[in-house]
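Just one protein chain is left out here, and the rest sit where they should.
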Amino acid sequence: MSDNPQSFNPDTTDLDRLHPAVKREKADVESGTEQAPMWVIFLGFIVAIIAGGQLGPNVGGFDFNVSNPFASSRFPDPRPVDGTAGAALDPLQMAMKKGAATYALCGGCHQGSGLGVPGAFPPLAGSDWVMGGTERNIRVVLHGLQGPIKINGADFAAPAPMPPQGAVLSDQDVANVLTYVRNNWGNKGSLVTKEMVAAVREKEKARTAPWTGPELEPYAKAEVAAEPAK
Amino acid sequence: MAQPAENDIDSDSLRRAAIDRSVKGPVLFLFTNAAFWLMASTIVGLFAAVKQVFPDFLDENWLWFLQYGRIQPAHLIALVYGWGIPVGLGTSLWIMARRTGQELKTGRSLMLVAAIFWNIAVTAGILAVLFGGSTSVEWLEFPKFLWPVLLICFLVFAWPMVSMFARARHPEGFMISAWYILGACIWFPWLFTTANVCIHCIGDLGAIGAGINAWYVNGVILLFFVPVGVGSAYYFIPKVTGQPIASQQLAKIGFWLLAALGGWSGMQRFMGGPLPAWMPAFGAMAGVLLLIPVGVVGWNHHLTTLGKHKLVQTSPSLRFSFFGALFYPVSGLIYALLSAFWTGANLQFTLAWYGFQVVSLYGFFSMCMFGAIYYIVPRLVGCEWLSVRLIRNHFWFSVYGIGAIVVTSIICGLQQGGDINDPEKWNLSFSNVVLNIRPYIVARAVAWGLITWSNVWFLIHLMLMVAGLGRRSTAPTLLPSHDHDDGLPSISHPSKA
Partner (left out) sequence: MSDFRKFVLRIGILFGLPWFFLIVGPVMKYQKLAPIAYDKDKDGVDGQYPPSVIHRQGQLVYAREGCVQCHSQMIRSANLGLDGWRKGWGQEQEGRTAEPVRSNTLRDYLGEPFAFLGIQRTGPDLANVGWRITDRAKMHQSFYAPRSVNQWSTMPSYRQLYTVQKAQGQKSKLALDLPEEFHPGKGWEVVPTAEAEALVDYMISLKKDYPVPGMAAAMAAAAQPKK
């Protein structure tokens, strides 16, 4: 119910409509004048000390030309090292690590377990093709594969064609993923290097169509000459 | 306002109602526009999060303007300039008018014009960002020529507020809210002008320009959104609870420390980088020191609401303000973690910085603004909020959303930082970083979805009120005190508020 203040006429005005809500507002009360408790001051000092710790050497002498006060410091190398100090990471280990990441491209068909899908996608684990000649393996990855093939004696009469990866993967990537495939899931194979892949790529640079089983027979046991890794 | 005698209550209320009527036009216009921008911004935020994880979603050739690099800035521009500043100005205007006990006598039409031009400028800015005019300067991505328009429109609102403060002859109660708002009115134009003049007009500042950019972004958060939010909380929490602010001394410490430290902070965003070393170091120090005013204000609000938790449950305005005030220390803590060298180095260039921006803009500032809107709007339109259900949906979905964003941003930041800085992975491609943050970006999308949903209810409710379709009643719309009992009828407490 709105009040009827004397200075306004009885017609409803905005003010009358606004009035009730305003009328029920609580009055302001003078705020407390207590002292801030001691522990607030104490905590404040602790924060200030932590804050001060951000300065110190980080300030770089307030020099406009110093962006990094630690630029000439030598920091210990945090990266993991295998073997003697100063040696590069073992090429096989590096290839396995990187190959595992690249294998994500292959896992869709050949599965993470390397077992493939019977009848559709050949297995890689324990496969005689994988453990066979690198000449064949590199060609399969670079240009793809189609048509019926025989893996470990089992027929893959109408497997899905394997898409070529040569355009998508660099020589190093192909080498890594082949090394991984040849050394994982109980396979005991050897290192494939990028020079080997490059040599095959160069030799077969005219090739556009995917390989078929019969075409790859001559390469079944052939190894690419491995140049000493740099 | 001093304790009024019986007869004075009526004339006192009439005076306050007159003040309300004098600011009604500009404030409602700002609130309405801001609410639409909030809706737009949250939808775009949801979409941006989806695009970051599924870039091929809606990736037709002709939809090239929906790429992440364009819609993410659009999302933030809408949130900051479309929602944040207008709603802040609206709330500030009302609070300043009430606190100084003065009506807004002239300049109303000018304010409406300014608000319209502000909208035009923000729209133009967002369209420009989407269609190829982005400057890629964080929070200043709109084309160079727009900033004077925004500045002038802001000053049209800020100037009357400053003069109201100047003319206040009887400091009405303890003026802490007015201090914060006055501060915001001075700081924002200063920040905005400096950043734009340096980056766009002086130009060619290389890495210093980037440093100024970081200083600006943090400055706007610390010296506009924080003061307006805190000022609003300092007004509404005592107002609704009827309790005094617990300690004047703490309030003053909180204000002056913020004023002293806010300008020093920001450049620690680029710690370890090209900026002269002492600048990020000072920023880091200020960022950690800011824990003091943040903690002090949080403690003050806690003391003020002690024993009044029933009211927190029933009053929508107090509920939102209380929650917002609760988020102030949370955002302050996150800021300190981001600023200190030891923890911040790991969180640098991760989602944690975006999380901080959202927590302070939405978790703290916006919740305080919602509290203000739920209080102010009935007093401007003369009717009460229609539906308890709409308010509850708005509140709870906002809480779920902002809670999700806080948690996912921090954890994602730790994950991302850990992956980027992990010595074991020094020679691997970025694939593990990208794949590992995926679930957190999905969570971010879900969180924005929840927030969008909450704002649907808010927008509808606000539109109904502005159209005058609220409840005609003298009793306020209160939430039932035991919330999730949907079966029970809503209990409206007798008019104690």
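Per-chain numbering from 1; labels A and B assigned in written order.
Simple rule for what comes next: contacts are C-beta pairs under 8 Å (C-beta built on N, C-alpha and C of every residue); 3 or more make two chains touch, one makes a residue touch a chain.
If you're wondering where the values come from, they're calculated on a predicted model, not measured in any experiment.
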Of B:S22, B:T135 or B:S473, the residue in touch with the unshown chain: B:T135
Contact residue for the chain not shown (choose from B:F36, B:Y354 or B:W453): B:Y354
Omitted-chain contact residue, chosen from B:W83, B:F165, B:W299 or B:F370: B:F165
Full-complex contact with the absent chain, from A:N68, A:Q146, A:N187 or A:T212: A:N68
Residue of B:S13, B:N33, B:Q52 or B:S177 touching the missing chain in the full complex: B:Q52
Residues belonging to chain B that touch the chain removed from view: 51-56, 59, 61, 64, 67-70, 72-73, 132-138, 165-166, 179, 182-183, 186-187, 190, 194, 198-199, 202-213, 215, 223, 256, 259-260, 262-264, 267, 270-276, 279, 282, 341, 345-346, 348-351, 353-354, 416, 420-423, 426-427, 429-431, 433-435, 437
Touch residues of chain A, complete complex, unshown partner: 64-65, 67-68, 70-75, 77-79, 86, 88-89, 104-105, 163, 167-168
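We take it that only the chains that are shown with their structure count from here on.
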Chain A partner contacts - residues on chain B that touch it in the complex: 1, 3-4, 9-11, 13-14, 16-18, 20-21, 24, 172-174, 176, 238-251, 253, 272-278, 280-282, 284-286, 288-289, 291-292, 295-296, 299, 339-341, 378-380, 382-384, 423-424, 426-429, 431-432, 474, 476, 495, 497
Touching residues on chain A, where the partner in the complex is chain B: 1, 3, 5, 14-15, 17-36, 40, 43-44, 47-48, 50-52, 54-55, 58-69, 78-80, 89, 94, 97-98, 101, 104
